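Here the complex is missing one protein chain, while the rest keep their positions.
Entry: chain A
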Amino acid sequence: SGELCCSLLNPRNVRFESINMKNVLHWSAPEGTSNGVLYKVKYSVYGVGKWIRKPECRNINRTWCDLSNETSDYEEQYYASVKAFLNGMFSEWVETTRFNPLTDTKIDPPMVSVSSTEKSISIILTAPEKWKRTPEEESVSLLQVYPGLQYNVSVLNKKTKKRWFFSISNHTLVVPWLQPGTAYCVSAQIHVTTPLLDSGFSKEHCIATLKDK
C-alpha cells in the first residue's frame, strides 16, 4: 500500500491568481499527464489550525478553483493546497506560498469617461470594484480598500503628438488651454504607493475639442 501512496507526480505551479481580489487558485497537471486526472482542493487561514475542504472543487478535472469567497477577508492571509488523482494513484498535497489578498492582487485599470468644450477636456475616473459574491451585494470600491490610491493620467494631442502626464488623487481632472477642434486621447492607470500596486493603463479614449465659434 505504501508504494501506491504518492506514486502520481505532483500538480505543479500551484498559485493564486488574483485580480481586484477575485482570488482563483491555479495549477498545472502533473508532468506527463493530461487527461483523466482529477483534483481536490483545500485551503487554510494563516495562523489558524485546520485545513478546510472546498466541496465545489472536489474530484474536478479543471486546473483552477475559485476561492474568492473563502479568501474575501483581506485582513487575513491564506494557504491553499491541491492533490491529484489518476487510476487509484494520487499525489502529495502541494501548497501555495502564503497569499495576502491585499498585497498580492492585481488591479484593473480605471474606467475613463471624457467630455470636451472648445478649449478643455473633462475626465472622470472610476476605480474598479472589489470582487463581490453576488451582483446584489453592496459594491466596495478599491478606493476604500487602498486609501492612498492615485491615478496617473496621460493626455495625448493627436495632431502634435505632444503628451502630458498628470498624477491625481481626485477622480476628476479638467485639462484647460487646449486647441479648439483638435483630437485628444486620454488613458489612465491606478497607482497605489503602499503596498506598491500599479494597474495597467486603460485603453485610450479619444475626443475632439469643439471648433472655434
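For the reader, a short list of remarks on this structure follows.
In the analysis below, a contact is a pair of C-beta atoms (placed from the backbone, for glycine too) under 8 Å apart; a residue touches a chain by one contact, two chains touch by 3 or more; residues count from 1.
Quick note on the criterion: contacts and distances are computed from a predicted model.
Looking at the choices "Interleukin family protein", "Rab GDP dissociation inhibitor", "54S ribosomal protein L15, mitochondrial" or "Tax1-binding protein 3", the name in the UniProt record of the chain not drawn here is "Interleukin family protein". Note on the undisplayed chain: of the listed residues A:32, A:47 or A:176, the one touching it is A:47. From the options A:76, A:92 or A:129, the residue with contact to the chain not on display is A:76.
Residues touching the missing chain, restricted to chain A, are 44, 46-50, 75-77, 79, 97-98, 100, 102-103, 147-148, 193-196 (touch as defined at the top).
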